[in-house]
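Only a portion of the chains appears, each positioned as in the full assembly.
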C-alpha cells in the first residue's frame, strides 16, 4: 500500500549504514606523516568491500521493491529483519579491518554476510507469497539461482578461512562480483510486462 | 496537509536512532580472538531488544499516519515529543548492555520505554481530536486496549526489576511480543473504509 514509506525508511537505514562504516577509519591523532595512514589500509580495504556489498543490496532492494504492487505487514517485518543484519556490517567490517583480516574477524564477517543474505532470501520469499504466483516479482526473480549460489559461496568462504583467511575474503569478493550487475532478470521481466501492457492497451 | 514531510522526517529520525544503537557495540581493539566478542553479548541482546521496539514503533507509526487525513501543528509537536523519547533508546540500551542488565540500567530502560509509550499515546490522542470522532483513525485505534496494557506491563516490569532485573527484561520482552504484529485494527478499518467508498461510488 504505502510502498513509498517502506522505500524511504529502508533508504534511510541503508544510507546511514553505508556512511557510518567510514567512521571506523579514524583520523590518526597528532600525526601528519603519510606513513601514519599505512595502518589504515586494511580498514580501507574492508570499507571498500563492505561499501560494495551494501551498494549491491541497495541496488537489488531498489529493483525488488520496484516490482512490488502492495506492501503487507509481513513484508515490513521481513524488511526490518534484513536491515537488522545489514546494520551489523559496520561492526563486522571494522573488526576485520582493525585486525588485518585475521581468522575470526573474517569468519564473523562471513557469518554476517551469510545471515544478511538469508534475511534477504526470506524477504524475497515473503514478497513472493504476498504477490502471488503470476506476479511480476515471481517471474523476475525466478528460482533465484544467484541467491542460492551466494549462500553456498559464503559457507565455503567461511570454511576455507580456517585454511587461510584470505581465501575466505577472496570468496566473499567473488560473490560481490557476481552480484555487481543489477538483477537483469527483474529489469527484463519488467520491460516485457510493459510491452504486454502496451499491447493490451492497443 | 503536508503529511509526506512529517513521514519523511520521522522516518529519518527513526532510521538514525535504529542505526546509531549499533554504534554502542564497539569493535574490540587489538583483539582478534573469538573470546573478545564475549563481553559484547549483553550489548548485542540489548541491541536486538531495542531494535525490535524501534521497529514496532516505526511499524505502528507507519500505520497510524497512513490513516490520517490532515496534519495539524499540535500533531507535529506531539510527534516530535514522541521522537524525543525514542532518541533516548540508544543511551538506555547502551547502558543496560554495558552493565549486563544490572538493576538501575534495566529500570532506566523501562522508564524510557514507558515514557516513549506515554508520548505515543499522547500522539494518538492528539490525532483523534484533530481527525474527529467518526474518522478512520478513531474507528481503527478504538479504545486502544493494547496501548493501555503496555503501559501497565512497563510499570510492572520496572517494579519487578527490584526483585530481579531479568523479570523486568522478561516483561519488556513480553510487551514487544504483543506488539510484534502490526495493528490489525487499523488495517481492518481501512479495508472496510475502502469497501464503503467503493460501494458509495457505485
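To keep things simple, chains are lettered A and B as they appear, and every chain counts its residues starting from 1.
Methods note: a residue touches a chain if its C-beta (ideal position, glycine included) is under 8 Å from a C-beta of that chain, and two chains touch if they have at least 3 such contacts.
On a predicted model such as this, the values are computed, not experimentally measured, just so you know.
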Assembly size in copies, with 2 chains present: 4
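One rule holds for everything that comes next: only the chains that are shown with their structure count from here on.
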Separation of mean Cα positions, chain B and chain A [Å, integer]: 26
Touching residues on chain B, where the partner in the complex is chain A: 7-8, 11-12, 14-16, 18-20, 22-23, 25, 27-34, 37, 48, 51, 55, 58-59, 62, 66, 180-182, 187
Chain A residues touching chain B - in the complex, by the definition given at the top: 1-2, 5, 8-9, 12-13, 15-17, 20, 23-24, 73, 76-77, 80, 83-84, 87-88, 90-91, 94-95, 98-99, 102-105, 108
